[in-house]
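Only a single protein chain was left out; the remaining protein chains are all shown in position.
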Amino acid sequence: MRISAAVSGASGYAGGEVLRLLASHPDVTIGAITAHSNAGTRLGELQPHLHSLADRVLVETTVENLAGHDVVFLALPHGKSAAVAAQLPADTLVIDAGADHRLQDAAEWEKFYGSPHAGTWPYGLPELPGARARLQGAKRIAVPGCYPTSSLLALLPGFSAGALLPDDVVIVAASGTSGAGKAAKINLIGSEVMGSMSPYGVGGGHRHTPEIQQGLSEASGLDVKVSFTPTLAPMSRGILTTATAKVAPGFAAQFGGGQDLAAALRRIWVDSYADEPFIKVLPEGRWPSTKSVQASNYAALQIAYDPNVNRVVACCAIDNLTKGTAGGAVQSMNIALGLAETSGLSFQGVAP
Amino acid sequence: MRISAAVSGASGYAGGEVLRLLASHPDVTIGAITAHSNAGTRLGELQPHLHSLADRVLVETTVENLAGHDVVFLALPHGKSAAVAAQLPADTLVIDAGADHRLQDAAEWEKFYGSPHAGTWPYGLPELPGARARLQGAKRIAVPGCYPTSSLLALLPGFSAGALLPDDVVIVAASGTSGAGKAAKINLIGSEVMGSMSPYGVGGGHRHTPEIQQGLSEASGLDVKVSFTPTLAPMSRGILTTATAKVAPGFAAQFGGGQDLAAALRRIWVDSYADEPFIKVLPEGRWPSTKSVQASNYAALQIAYDPNVNRVVACCAIDNLTKGTAGGAVQSMNIALGLAETSGLSFQGVAP
Amino acid sequence: MRISAAVSGASGYAGGEVLRLLASHPDVTIGAITAHSNAGTRLGELQPHLHSLADRVLVETTVENLAGHDVVFLALPHGKSAAVAAQLPADTLVIDAGADHRLQDAAEWEKFYGSPHAGTWPYGLPELPGARARLQGAKRIAVPGCYPTSSLLALLPGFSAGALLPDDVVIVAASGTSGAGKAAKINLIGSEVMGSMSPYGVGGGHRHTPEIQQGLSEASGLDVKVSFTPTLAPMSRGILTTATAKVAPGFAAQFGGGQDLAAALRRIWVDSYADEPFIKVLPEGRWPSTKSVQASNYAALQIAYDPNVNRVVACCAIDNLTKGTAGGAVQSMNIALGLAETSGLSFQGVAP
Partner (left out) sequence: MRISAAVSGASGYAGGEVLRLLASHPDVTIGAITAHSNAGTRLGELQPHLHSLADRVLVETTVENLAGHDVVFLALPHGKSAAVAAQLPADTLVIDAGADHRLQDAAEWEKFYGSPHAGTWPYGLPELPGARARLQGAKRIAVPGCYPTSSLLALLPGFSAGALLPDDVVIVAASGTSGAGKAAKINLIGSEVMGSMSPYGVGGGHRHTPEIQQGLSEASGLDVKVSFTPTLAPMSRGILTTATAKVAPGFAAQFGGGQDLAAALRRIWVDSYADEPFIKVLPEGRWPSTKSVQASNYAALQIAYDPNVNRVVACCAIDNLTKGTAGGAVQSMNIALGLAETSGLSFQGVAP
């Protein structure tokens, strides 16, 4: 079986990465490639790294152009996906790389996005407990945000196991600039970002905060509250997330603290991800770098227990555009369509 | 009065930055420039950016070469300063850019550095409450570490004011690679660090942890515990510190939460640093970048209150080599010798 | 005597660098700071690294605001300087950091800039033979372009000495992104430029080409033709120029080729720049890096003779914003006003 796929938003970074992955996917044929203001342009003008697709011409993002494919990837500005999806046939697999259908709580959506809630779709993070069952055969999938992907991967094992307290989670993440999109803004130009680190959305205002809380709450059955601070790093790709949470006294009591507790905690992460094809808990003492997962669908992880403050510190590195967006989207597509989950995604990271 | 200064460790980054600042200092004449394995070499070979000193030849780091100056800067590997300082006259101002004399608790020193404690010198962070009085006329000064400088500047106002809880501080900081020194190591070569973020010393093991705890404990009178995670960022200079702590219930109760509490917290930082020449709390809504303080002695700061988790998030940007090392050292020298505190330090940041 | 200076175009990179230098200049008081669309804004919002000027508010770029100062720096889009300058008093020193008044040949101006020629002002490259005499007491000065500064510094000694052929000059230069200005363009955003090198203006079309030819022709008395290719490098600041020209047979004949010729050529550069305060011909075997001159007014140079092709290869590193723009402007101001030429400019480079 060969899958036909349409990709909208093809002039942006998310759409470009979806195309990069699909172009090497053994089971997929790329159909319509669509854009808004760039319709009519050769893809080579906009995405010169996509050599094998350089002469494809972008068409307008319309229902007519997107319909008739087995799968449609939406990489649109937020607020635009619902209207398009509503007009696509119910048996077309629609994968939304945007935020519109990620949150379950309409009030949270409205608070953070300031617009009516478009509804909730199955959440495309296969590593979330129970997610694969929900994705199999799904016809609508919401791709997680890049920060939520790395934050959830960092902390899910501990919360699923009941080892962490819900009310004291602190996450600080550094993202490459592609996370801010292909946007002509002064604060994103190279002269400003090279050689510089800066925070943004500090104090709980970043839109990925409720999404992180939703995932950790779902895994733990608790009402998890997160202090989340994103920072912009002088690199094109990659997210390094440092996530820390207090160890639950009940869990700690089983191990008497110290080395035994540290080992028990680490075992939770190791065991939890043992069968995951893309999640690599590194050997003890090794810490992840974003470069080790660059342009790949892998996440690299490590945890430590700090007895001084009774906290687990989990560090997770992903590529924001691959595992954090397009790779996660393709992985979910594979599951939804009954393909091998790793199909088209088993390439290595690019380093140095 | 013209001060004569000797600089040891002149082939490294800290020594080079001390020389860069002293070369423009209106009150200082640079005397001996010393090194260990590089003795006999022209400075221009090792620090080609120090054009006006290019033809100075490095001499051996010996007591003979260092003695006879009004001030001696030590930028030596840790463990080496005490022996040199002990042989310098008691009335020579000795400023140690290394770690040897920062910690007050010998047990903490031994735990983190694995060697006997060399003693404690006045701590060269003028912004620490009470520090200026201790530095005036001092003859031995311990320059703070770069992470402690930014971490303490980030949180001191809140702890001094009794607004923060001591047992739940989380600090994640990103440093430029110069913080790791001028060392020929594979993990520091450009091919590895460009385009990559990675953590290190995770789980409480970084040597700056006890120093941060010491400063915050001193300011608050409480036993402050800190979860500290440093990360390496793809830039040469700069530290961005994201520091967060719970608001003390007693403090919060005075303001009834919400906007009033947020404003009261921000006022603490603004008022606390109002007269500090080098600490800039930015206008509300503006966040610091490391580039805005690059190559300068300024620290740029902002705070937010996150009611969702009842935490203050303080972000502080410094240049690790300037305010974080050499600038802090010169500022302390100025105070110790009765010069204007800002003498030789009032240049702007370098951007873009 | 204290000089009052107005700076226009203060929200851009050139204007910001002029302000950075003037803020530390011992003989200058900064008067009006002007801008166009950003008039009314605090400087701290636009140039957060200029800490000591952060609360200054930009005023409109009008003749009224600029008049009444001893010196006016124009950092305006090209084509805008002439009209402003025409209305400023004849005895006000006007220093144009833009291109409008650099070229002597009106036809060349019109060919490359597509607009009427505004006239020619004394050219502010003090190291050009005869330039200082023309700059002393001048009231109008055209600051050289950044690429011409580095290209002329690289080759002037050889052309002045008659050692090089005029018809076979090839120059390839790499510039940091600040050379493209503070402009919100997709091709300049960090995600695009980090990790990438690309050429532009290839084939003789870059506007700095006639300016380089003009300077080399003036120095040599010959009609020098240059193949000039600029490239964009993934760094904020700095230009590295690689300039190569054939050795004139008449010159070579004096030395019989080989080592004697190589030594004779190198001596020309060394002698030519021996008394220049800001031009550093490095010791033999050392090559310049842009970082060694970062944020300084120095140029670092080295040359080699390649007998295989009978060419001199000269490499010159400058900071495009300092020596290549604002530093060159201040140096020329110092000369024009009879100040010490190095006043306010003798700081070191910033490295690492």
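Per-chain residue numbering starts at 1, and chain names A, B and C are given in the order in which the chains are listed.
Definition applied: contacts are C-beta pairs under 8 Å (C-beta built on N, C-alpha and C of every residue); 3 or more make two chains touch, one makes a residue touch a chain.
All values derive from a computational prediction rather than experimental measurement.
*Asks:* Out of A:H36, A:R56, A:H78 or A:K280, which touches the unshown chain?
*Replies:* Hidden-chain contact among the options goes to A:K280.
*Asks:* May I ask which residue of B:S8, B:S52 or B:S236 touches the chain that does not appear here?
*Replies:* Reading the full complex, the residue touching the unseen chain is B:S236.
*Asks:* In the full complex, which of B:A23, B:A39, B:V63 or B:L188 touches the chain missing from this view?
*Replies:* B:L188
*Asks:* Pick from C:V57, C:A133 or C:V202: which residue touches the chain that isn't shown?
*Replies:* Residue touching the chain left out of view: C:V202.
*Asks:* Which subunit C residues touch the hidden chain?
*Replies:* Listed in rising order, the touching residues are 167-170, 172, 174, 176, 191-192, 194-200, 202-204, 209, 225-227, 229, 231, 233-238, 240, 242, 244, 287-292, 294, 302, 304-309, 311, 313, 315, 317, 352.
*Asks:* Please identify, in ascending order, the residues of subunit B that touch the omitted chain?
*Replies:* Residues of subunit B in contact with the hidden chain: 13, 176-178, 180, 182-186, 188-195, 234-236.
*Asks:* Using the touch rule from the top, list residues of subunit A that touch the missing partner.
*Replies:* Against the missing chain, subunit A presents residues 13, 16, 20, 23-24, 42, 44-45, 47-54, 178, 182, 194-195, 236-237, 280, 282-283, 286, 288-289, 291-296, 298, 300, 346-352.
To be clear about the criterion, only the chains that are shown with their structure count from here on.
*Asks:* At the place where copies subunit A and subunit B touch, is the share of residue numbers found on both sides over half (same) or under half (different)?
*Replies:* same
*Asks:* Could you tell me the distance, in whole angstrom, between the mean C-alpha positions of subunit A and subunit B?
*Replies:* 36
*Asks:* Can you work out the whole-Å distance between the CA centroids of subunit A and subunit C?
*Replies:* Their C-alpha centroids are separated by 46 Å.
*Asks:* Would you mind listing the residues of subunit A that make contact with two or more other chains?
*Replies:* Expected reply: 176, 191-192, 194-195, 234-236.
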